[in-house]
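A single protein chain has been omitted from the complex, and every remaining protein chain is retained in its original position.
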Amino acid sequence: MSQIDIPADATRPDAAVSDARRRQAAVADDLSDYKFGWADRDDQYSFTSQKGLTREVVEEISAMKDEPAWMRDLRVRAYEAFLRRPMPTWGADLTGINFDDIYYFVRATEKQAGSWEELPEDIKNTYDKLGIPEAEKQRLVAGVAAQYESEVVYHKIREDLEEQGVLFLDTDTALREHEELFREHFATIIPPNDNKLASLNTAVWSGGSFIWVPEGVKVDVPLQAYFRINKENMGQFERTLIIAEPGSYLHYVEGCTAPIYSSDSLHSAVVEILVKPGARVRYTTIQNWSTNVYNLVTKRAVAQENATMEWIDGNIGSKVTMKYPAVWLTGEGAKGEVLSVAYAHDGQHQDAGAKMVHAAPHTTSNILSKSISKGAGRTSYRGLVAINEGAHHSRASVKCDALMLDEASRSDTYPYMEIEQEDATIEHEATVSKLSDDQLFYLRARGINEDEATAMIVRGFIEPIARELPMEYAVELNRLIALEMEGAIG
Amino acid sequence: MTSLDQLTEDAVVGLATGDPDWLRDRRQEAYKRWLDQEWPNSRQDEYWRSTNFTKKIDVTLSVVSDGTDDVDVPDGLVDSLPAASAELRIVDGAVEDATVPAAVAAQGLVVMDLADAARSTEHGEIVRTHLGSLTTSNRDGTGADEDRTITLNDAAWTTGAFVHVPSEVEVDEPIGIHLHVTRPGAHLPRVLIVMEHHARATVYLEHTSDLAGDGARALVDQVVEAKVGDGARLHVASINEWGRGTTHLALQKAELARDATYRHLSVNVGGDTIRLRPEVDLVGPGASCFPLGLYFADEGQHFDLQPYIRHLAPRATSDVLYKGALQGRSRTIFRGNVYVAANAVGTVTDENNRTLILTAGAKADSTPFLEIHCADIRAGHGSATGQIDARALFYLEARGIPRDEALRLMVYGFFAEVLDAIETPGVAERALAHIEREIDQADLDAIGVNDAALAELGDA
Partner (left out) sequence: MAMTSAARLSELAVDQPTRVDLDGVPVCLVRHGESVHAVHDTCSHQEYSLSEGIVFGGAIECALHGSMFGLEDGAPDSLPATKPIPTFAVQVDGDDVRVDVEHQTNDAPWPDHF
């Protein structure tokens, strides 16, 4: 796992982070010259330069990418399914989305903020407080988020991957260079007509990661989005496909704790993961989109015999997030886990959770959800645990804890449990509480001010999940919490 | 008489014969609302998601609006009450008899036919004030009458019971209300309980049916409203021991004033389909409620139990406990919903659901919801579903207790928590009798036992 080299004289975690950032900025400059990869043929393609979604836009996207006919047909089918299906009325309030007011295919360079000045105040404040150096700020302005490492480390990682035979590409390239493998798995876990937003993604997807890990190969370093070498890290309609062959191991990380500004108001990604027998995949996401974004994501994994799938899901940003990482346990002995952290402040609604479907015997699942609402923020846990007939001797457990910080805060818990197998065991427990007066008193009596005390309690509250994050994320998350509690940002 | 689906205004007016004007007007208003509504759609309506309306609720059944002569009402819970208890019997569409012993009548207790009460000069005003107060739209815009099956009862209830306990009157003996259905068709009974401040009483709602003829079916669409005044205490026990062919749809709702206490118990063991909404609105500070539920579903039975508690005032407490077992091809759904409003500071709420699945082919759902708008509260809920634990069974057998006896003991042990919490006399025994009957009928060889834990013991 990649480590930040802590200089001998730096004893505070923040010093280590700023140091790492300086090195990151250097690498970033190197990478920023890369061309994305498709031809620049503006004169021939007119539909995609307009707002709104039509069949022509969908076909044009496919043509611009020079895709095989089957992919184009699939996109069109998905588009038609998108039209047929009404918007979901459960979950968060999505009435603010105007599908006609969106560019469905925009180059990376065109859609980010043009300059530092254009960024919203709250984001600028956060960057300043987090001590982000100038060069890095520019990069974040450009929407390319990453936890960078030094150039040497970066190149070493790419070499290792090649040696092991691991494929790690952006999805567009993967379709071009590994069509058969791609076609075998694409849209088999989330079909084109699964739900409205997944249909939309299937119609207009662009960018995302494709990872194939050969049998028995264990990838030691967490792979991150930026390793794909392109600026489309923050694509609006990313499509990610991960296949872990039997006995392999992979940890994939996306997103970052620093807030990312996006002029796109709708992010609708789809992630499909196939974990073959005995393999293990961990997928970590920290999302901190600016508060104009609707973040509606469909993430689903299949875990086969004795496979393990772990989703670590952190939702900090966006105006509305609807996301329920799912694991279908289709092989005997499969294991699924979701660790979910959600934080909502004024005007935010995090509607997140997990889905576990036990479709084979001796499968186990564990869901841990920790949510925090501050100000008038709203967090909702929404989850499903289903134990199908035949999934004998399966065990499922769900724990949801919610912390409400202020009078106007709101917290909901909507757990669904459906059991069709008599010898399965399901346990679910939820608590909702405010900051403990006792704990606050204790800390304040020791000279710690209220904001810092709150931050400490919140950190303790999410600790079981934060300790599973890569160190850089955990460190930054802690800093972010402190800033949020101070009311200095957000 | 008209079918539910084809309900006409004339039919509604017909039911209002002899009613005071205000009541006839109310029925007609409800009828108009009913016309504008549609039957629940299980695909769209979250609260009907688990019970397929089109498949389970037969709206072509005709309304039964009169009583039946010469019915041999089975001896049951109400029948076994002591002579000092007030009792009321409804057979099909009419109140057959209502008796209030002199001693308790002198205290001011009223137990009578609801229609008669509405018409009387003595009780008409009270009925007018409270009837329908819990089924029309509530303060925050939500209302039980969103559901067409409730509006239907508002418009066309055919018969009912009225219980009134004046201020500070404590009625020691339980009040027994027995509803017995013999005729196929749709039944629309109504119950109104009004507890003035500091009153105390216990009301049993005994539900039985005995339908003649193969394939005969009855749908009982019931509304029970209970208004519990300041400091008053009400226990309601709804014993749903219907015979086969019967579907029970019920809203049993209470509104609690300041410091009021309410215990509601539902014992669900009979009928083909039960869809029960035991709801409580805590509108007075310091009110407390204890919704308790016991269910045992057998082959072909479908129980959808939806306790819904709304904390609308500060410092109220709620403690929901529902425990049940399933055997054979049966289905139970626990859908608990606790809503805490922004002003409900100091709320303490706990909700627990435990389900034991005894044999293969059963399906149990549990969806305990929480919607919290106030931070200064304590809320929690828990749900667990599983089988009989092999380890515990092993220990009993190791002490020389034969397997079938040990299985019985374990099932009783499972329900003990609920049985112990039943404070109303006679009911715990009756519930226990039902559990025993279920176990007697069980194919003990088919009862599955979770032996995963046993494997660990073997290795130890």
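The first chain written gets the first letter, and so on, giving A and B; residue counts start at 1 in each chain.
As a working rule, a contact is a pair of C-beta atoms (placed from the backbone, for glycine too) under 8 Å apart; a residue touches a chain by one contact, two chains touch by 3 or more.
Fair warning: this is a prediction, and the values are worked out from it, not measured in the lab.
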{"item": "Residue in contact with the excluded chain [from A:T321, A:N388 or A:N478]", "value": "A:N388"}
{"item": "Option from A:R75, A:R282 or A:R300 whose C-beta touches the chain left out", "value": "A:R300"}
{"item": "Candidate in contact with the missing chain, chosen from A:N98, A:T188, A:S436 or A:N449", "value": "A:T188"}
{"item": "Residue touching the undisplayed chain, where the options are A:S62, A:T330 or A:S394", "value": "A:T330"}
{"item": "Where the missing chain touches chain B, by residue", "value": "52, 302, 329, 331, 363"}
{"item": "Interface with the undisplayed chain - residues on chain A", "value": "77, 81, 84, 187-195, 300, 302, 328, 330, 357, 359, 388-389"}
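Criterion: only the chains that are shown with their structure count from here on.
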{"item": "Of all residues in chain A, those that touch chain B in their complex", "value": "89-90, 373, 393, 395, 402, 404-434"}
{"item": "Footprint of chain A on chain B - complex, ascending", "value": "44, 46, 342, 355, 357-387, 448-450, 452"}
